[in-house]
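Showing chain A:
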Amino acid sequence: MTKRSRLTRVVGVLALLAALAFLAGCGGGGNKSSSGSSGGSSNSGKTYPVLRVIWDAPDYMDPQLYYTVAAYQINNYVWSGLLGYKHAAGPAGAQLVPYLAESMPKISADGKDLKFTLRKNLHYSNGAAVKASDFKYSIERAFKMDSPGVGFFSAISGVSGANGFATTKKGHITGIITNDANRTIELKLDHPEGDILYILALEFAHVVPSGTPASDQSTHPIPSTGPYMVQSYQPNRGFTLVRNPHYNNQIPTEPSGNPDKVVGTIITDPVAAYQRVVSDKADYDFQPVPNDRLPEAQSKYKDQLRIYTNANTYYYALNNAIPPFNNINARKAVQMAIDPQAIISGVYGGLGRPTENFLPPGYPQYKKIDAWHFDLAKAKQLVQQSGTAGQTVDVYGPNEDPSKANTEYLAGQLTKIGYKPKLHLLSHAVYFQTIGNQATKAQAMFTDWYQDYPHPIDWFDTLLNGNRIAKIHNNNVGNVNVPSVNKEIEALKKITTLTPDVNNRWAKVDSDLMAKYATTVPYMNRSSTDFFGSKVDMSCYTFSVVLYWDWGLSCMK
Partner candidate 1 sequence: MATESTTDFTLDTAAALAAAEDEGAIEGKSPWYLAWRRLRRNYVALAFLFVFVAIVVLCLCAPLYAHHVAHTGPNTGHLGETFTRDGQQVPIVSKGGFQNGQFHAGGIPVGPQLWHAGGKYVLGADNQGRDVAVRLLYGGLNSLAIGIGSAVICTFFAMVFALLAGYYGGKTDWIISRFFDLIWAFPVLLLAIALGTALSINGFHHFGINIKSGSLWIPTLVISYVLIPYIGRPLRGQILSLREKEFIEAANSQGASSLRVMFSELLPNIASSILVFFTLIIANNILTEAGLSFLGAGVQPPSPSWGTMIADGQDRIATAPWLAIIPGIMIVLTVLSLNVFGDGLRDALDPRAKVRMEH
Partner candidate 2 sequence: MGSFGMNQSNGGDPLLDVRNVKTYFPIRKGLLQREVAQVHAVDDVTLSVQEGETLGLVGESGCGKSTLGRTIVRLLEPTEGNVIFEGRDISKLGTRALRPLRRQMQMVFQDPYASLNPRKRVGSIIGTPLKIHGVDKSEQRQRVQELLETVGLSPEHYNRFPHEFSGGQRQRIGVARALALHPKLIVADEPVSALDVSIQSQMLNLLDDLQKELSLTYIFIAHDLGVVRHVSNRIAVMYLGKLVELSPAEELYQRPIMPYTEALLSAVPIPDPDLSHERERIVLQGDVPSPINPPSGCRFHPRCRYMTDICREVEPPLTSYGNGHLAACHHPLNVDKETLARATVSERYTPAEADEGAKPKTPAKGEAHPIPESG
Partner candidate 3 sequence: MAERLIEVKGLKVQFATEDGIVRAVDGVDFELSRGQVLGIVGESGSGKSVTAMTLLGLTRDRNTRFEGEVLYKGRNVLGMNEGELQEVRGNEMSMIFQDPMTSLNPVYSVGAQICEAIQIHERADKSTARRRAVDLLKQVGIPNADSRVDNYPHEFSGGMRQRAMIAMALACNPDVLIADEPTTALDVTIQAQIIELIDRLKDEFNSAVILITHDLGVVAEIADEIIVMYAGRVVERAQTRDLFYDPQMPYTWGLLGSIPRLDRPKQERLHSIKGTPPSLIRSPTGCKFRPRCPHAFDKCMEEPPLENRVETPGHLDRCWLSVAEKRQLRERTLSGEEAA
């Protein structure tokens, strides 16, 4: 059975704090490329022959297509964009630095024009030179392939609109002007976009050689620009990365990596994955240590285990549009019927932190909400008051553990407070499109969110703005629609400068939606594990908010 361990849908996981720095610094400028920090490029003496990792199945091994952590985390040393993240532990790792570009771009005053120059003597792993036009080709390729990432590029001139490249896929994107001789790339935007630099650091904007077929090339590795290249990839089985022979330290801002070779074995069964590492057949377990083995890992292999919590929130969506949860008392009752600690312990083996906020902690807009206390008796009473007792509730959730058990818990609690839940557990493959369809009439459901980018907009506007309720493909699955809050979100959306006042207003949105109107039931920020083999030198362990465990900086005892 597959264990989809990281339900993480990661579209460009941008790091929280880095983003804040960016937002505070407000566009432009950018720091000088910092010389490597902790691991940095000074890897002399720490190189070692092979790193054996157990990995989850990447969705694709094609930069214009992949968007899961499993792909991103391994490939960030393979293909690179004009910009990238600094390889540093903690929040410092969210800082953008020039990768293929010589330096951070020159941005025009109106913010609509960005100019890059490629570094000199850049080569692909096949020896071919990297040309400026390859960048343009790569972006266009994403469109031709209907890549899930194309939405990010809509601000570039010539993309949107009836005759835009997104629609026609003919000709070229007019907003990207390249000059191979001068190695320059100029980007013209229809309107200024605050996060454009982060978008350019996305894998969808990684540079591949012109002429790379506009179809999934996962199994025919595309030549890389980073320190490593994909030697082989067998879907669902494994991959091997080796050093890029033409690298020559061409991106000084990126460490050249310690292992000479990375052998990845794809094991989706977390128990088997864990067992491999325990028996020292592998050095790293990408899969979360299964609940079942956590006690053992924690006691027996304490030094090899690391636990982290990234920006995510797990919440139950309640359908605010239809009975019974169009009744605020009914929703409040659910809030009180849920015991976050019980879920975290029972379902996630303790790997999680309770929350009542929608925003994860760490955001400057975060202000801890303390409104609810687990109290079944009171919840039951509220249900009685609301007059919805005895109603049937269609509860939706994915059909795989732990989400399955989680959903069953929700259904169980609903029973306890006087509803008649009917459980619908679906394959993850169709889960979100099913609950995102109004016709489904889901009334209570499991869902979670990992940030796309670190802005409250990504949370409240995307997920809880009543104006954005759609018939299908609806992200506001709970149909949360509080007119006053909608108005506030719309207003806040227009404000680009995040002052403490603005942050407070966002925090109020959070508490209004979560506490006052009890629209949604957040309960947990989930934690995860990194588990290493006994030969790994844990003193080199580098965890960055963007790259997670930075394997290139790892070293062996």
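The rule is simple: a contact is a pair of C-beta atoms (placed from the backbone, for glycine too) under 8 Å apart; a residue touches a chain by one contact, two chains touch by 3 or more; residues count from 1.
Behind the choice of candidates: all candidates are chains of the complex that A comes from, given by their letters.
Because the structure is predicted, anything quoted here is derived from the model rather than measured.
Colleague: So which of these touches chain A in the complex, 1, 2 or 3?
Modeller: Considering all copies, chain A is touched by candidate 1.
Colleague: Touching residues of chain A toward candidate 1 in the complex: what are they?
Modeller: So the residues of chain A in touch with candidate 1 come to 1, 271, 290-298, 307, 339, 341-354, 374, 399-401, 404-405, 408-409, 411-413, 415-416, 422-427, 430, 527.
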